[in-house]
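A single protein chain has been omitted; all remaining protein chains appear in their positions.
As written, the chains take the letters A, B and C, and residue 1 is the first residue of each chain.
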Amino acid sequence: MIVVMNLDAGENEIKAVIDKLDEHGYCGHLIRGVARLVVAAVGSELGGVPPGLEVLPGVEKVVRIMQPFKLVSREVRPEDTVVRAGPLRLGDGFFSVMAGPCAVESREQLNEAAWAVRRAGAVGLRGGAFKPRTSPYAFQGLEKLGLEYLAQAGKETGLAVITEVVDPSNVEMVAAVADVLQVGARNMQNFPLLREVGKLRRPVLLKRGLSATVEEWLMAAEYILSEGNEQVILCERGIRTFETYTRNTLDISAVALAKRLSHLPVVVDPSHAAGQWRLVSPLSLAALAAGADGLLIEVHPDPARALCDGPQSLTPLHFTELMEELTALAAALGKQFVRGERVQ
Amino acid sequence: MIVVMNLDAGENEIKAVIDKLDEHGYCGHLIRGVARLVVAAVGSELGGVPPGLEVLPGVEKVVRIMQPFKLVSREVRPEDTVVRAGPLRLGDGFFSVMAGPCAVESREQLNEAAWAVRRAGAVGLRGGAFKPRTSPYAFQGLEKLGLEYLAQAGKETGLAVITEVVDPSNVEMVAAVADVLQVGARNMQNFPLLREVGKLRRPVLLKRGLSATVEEWLMAAEYILSEGNEQVILCERGIRTFETYTRNTLDISAVALAKRLSHLPVVVDPSHAAGQWRLVSPLSLAALAAGADGLLIEVHPDPARALCDGPQSLTPLHFTELMEELTALAAALGKQFVRGERVQ
Amino acid sequence: MIVVMNLDAGENEIKAVIDKLDEHGYCGHLIRGVARLVVAAVGSELGGVPPGLEVLPGVEKVVRIMQPFKLVSREVRPEDTVVRAGPLRLGDGFFSVMAGPCAVESREQLNEAAWAVRRAGAVGLRGGAFKPRTSPYAFQGLEKLGLEYLAQAGKETGLAVITEVVDPSNVEMVAAVADVLQVGARNMQNFPLLREVGKLRRPVLLKRGLSATVEEWLMAAEYILSEGNEQVILCERGIRTFETYTRNTLDISAVALAKRLSHLPVVVDPSHAAGQWRLVSPLSLAALAAGADGLLIEVHPDPARALCDGPQSLTPLHFTELMEELTALAAALGKQFVRGERVQ
Partner (left out) sequence: MIVVMNLDAGENEIKAVIDKLDEHGYCGHLIRGVARLVVAAVGSELGGVPPGLEVLPGVEKVVRIMQPFKLVSREVRPEDTVVRAGPLRLGDGFFSVMAGPCAVESREQLNEAAWAVRRAGAVGLRGGAFKPRTSPYAFQGLEKLGLEYLAQAGKETGLAVITEVVDPSNVEMVAAVADVLQVGARNMQNFPLLREVGKLRRPVLLKRGLSATVEEWLMAAEYILSEGNEQVILCERGIRTFETYTRNTLDISAVALAKRLSHLPVVVDPSHAAGQWRLVSPLSLAALAAGADGLLIEVHPDPARALCDGPQSLTPLHFTELMEELTALAAALGKQFVRGERVQ
């Protein structure tokens, strides 16, 4: 940590800075520059910037040198974490696809979707029972009934079930069904929820918030790891920018970056990023090429009848074509594509 | 709602669109243009875009004409809603200031802050007992103890107490103390929390999310109103942009815009927007001039000792100066500035 | 400047860093931390980061301490620069309003607008002869003829003429007419144009680019000052964000910030920021309250007939009302409002 001070800061002001650093376990080294004084604070930076440091007299700004995350960092754990759930395997060269409808709408719809994605080679089944919707008047999910259908579909198809939890008080109920619990983009900084899923010993898929920096995303994962749950999957799903042709802007660099900074597996949700099914295939291929460990794709047996996100859902046919393209690409890239058994 | 279709859409495709509109209570009028077909859907639009409409064959895009919010809209209720809590009064020409520390740190710190802001003319006391923090290793608030201190400080000073609730299961506990419950920016789309505070009959201050559009912000308020709680205060606190000199970018236009679109009172939090105490005064004056109904300002008796957000906190002295400037400005603008009694 | 190095950087690597710093006039001080090595580079930083420093082996990142601008900085020149042009006076407590149509459309339209804004108290006449338009098929301005009309209207009304220059080769021609040359938002980093207007000894109004940081905006001004022209007016006109209700997002904090960082006068263009005439008045008042030295407002005698930007243009009547409100506000703020003589 570097404390930048005005050139005319007096001895007392410098002392106050060094004392405060000292109180928080840092050792301060003063360097007199041409236009500023600089105090270099040597220490572990685990505790972050000492509160109040920035408002001490004479202090102009404080520049952090170290990243604030620890448990999720590749510096702490150099080798890839591999997350497993049923047939699903993510990280360290393993690439898996999770697919299914935005929302669980009925037993039939879910079953049809589940078998379709399994046939195409997916190993995870996604589907929302609790749907966070912008409008209070929109379909909010089947809730408990949706969980039941998911449990059954997962059991019958052998697919790992991925579903969202939106309320800390529901974590237990969702965990009774889900192989992977999803924390949605809007809840990336719902800290009570992060703490709750951190107490589980089950994989958590953590979506990046619409306007979260990569650092904030990793810090949200740090919440979960700091509670003892190391099975976290990072999911990039597009960020909010000025561009309006697409629903969000897929931050493909964040995939490569998160892989460098962290040992956790990184997957991409191209459906929410694009908001248009026609862009899902090119974005899926790009994600694999950029180093993603998996994909989370919306597939609906009949998008025109979907109760939510129809425009971004693939049909089973398009999904099957995409899976073939991914298979060829994974081979060229030397990735191990975890495909479910091909049943008919 | 307008459905844009390709010029070569066949009769069956057009019929499918009109049928789906019909199913959802709209009447579709076909207009053949030079380069596109357009189906104008006449109806109340309360139910939104029929699911699946956008993926019907031949449909290029669907353009919404009406705003999706209803209860918060000035079209539904033309006159200003006035929110009252103790001496606080917001809306319809009344302008009030709420102030206090970012976090409740101790009984002494809170009392000192409370008396200081009351002396300067504030009518509300803000202070966090539950602190949503980016890092799991940062101070997370005094929680229950913090609420106790707030209750007492509110009682002694007569100020309305404003404090944040972050977990749906804590709403009751917080409501036992708070005159106004705050829903923070990170929780603007925490729908279980919105529903819970919607069940109260007590004012809720709803902060705009870091990357929420004005429409999403109003839709979040709609959640609260749709549960029966009409006492909602909208709070603009800066949005996330590419600019890094300031913590966030105060969207001053959103203040004027929200006042036009909605009957709810709109306040501004200049402290979080700026992230630097030196900008708090100009932003506060700008907010009042732009039409805000109130302000939420961080004031700490000793910012260099603050456990959070010291750099953006005003000292009591600076806050007192600002209150004088606001008083002069409010008079020039014809606003009724609700000042607490000046005690010594 | 701070060079952060990996803890395992060897002596040769450290030496290479210190040598490169030395070559560029810096003196490097090594500090060994717990998790990183830090080399603090002491020197003037005028020359910026030495090219190639960041890619030397062992270097993790380079953190700049000083701002890169010099001539525009308040550190170099603490007192406000006052820019004058005819009756116009900006800075050091003087507040002036420039107004007029987006584009010069005809002699009659311009004259009508010029007299209307003069009557209301404006001291500058704005109007575009060269219009940078997003579409090649839209009206591109009257060009030379427009300049003639501006020259005459300026002469007759006594208003200072502000008009845009878009091509370095036209600077001389525009300067023959304009009292203030405007560099538009899209040209903020058109460096040949900046150099050309830097050679003049006439005020230049420099609009902030749609996605320019405050630092880049000041660096663009630095280009002009570095050529010897010190008469630069900074103009905030809204930045591009995710919000779509408004054309741009007025960055009101940037006004207060630019006033702190620089001695140059800062004005606001609320018309382009809002894109809707209804928001122009609240944004104008907010700009004055936040510390702006002036305003640049679109006024059209008949917005429904405007060839460009009609929706954001005020009528003379609304403009006159706004000028009265500004007058009252300026008085309350202790600003000296430079009003033209009120003629009938």
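Assume a residue touches a chain if its C-beta (ideal position, glycine included) is under 8 Å from a C-beta of that chain, and two chains touch if they have at least 3 such contacts.
Bear in mind the structure is a predicted one, so any value in this text is a computation, not a measurement.
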item	value
Selected residue (touches chain absent from view) among C:106, C:169 or C:336	C:169
Residue among C:92, C:148, C:216 or C:321 touching the omitted chain	C:216
Hidden partner chain, touching residue among C:111, C:152 or C:189	C:189
Footprint left on chain B by the chain that the document does not show	2, 4, 29, 31-36, 38, 40, 42-45, 63, 65-66, 240-242, 244
Touch list for chain A against the chain that is not drawn	211, 213-215, 239, 241-246, 249-257, 260, 273-274, 278-279, 282-283, 285-291, 328-329, 331-333
Absent chain, residues of chain C that touch it	46-48, 51-52, 54-56, 68, 132-139, 166-169, 186-187, 189-192, 209-211, 216, 219, 222-223, 226, 240, 277, 303-308, 310-311, 313
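Just so we're on the same page, only the chains that are shown with their structure count from here on.
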item	value
Whole-Å separation of chain centres (CA-atom averages), chain A against chain C	39
Interface hub residues of chain A, defined as touching at least two other chains	240
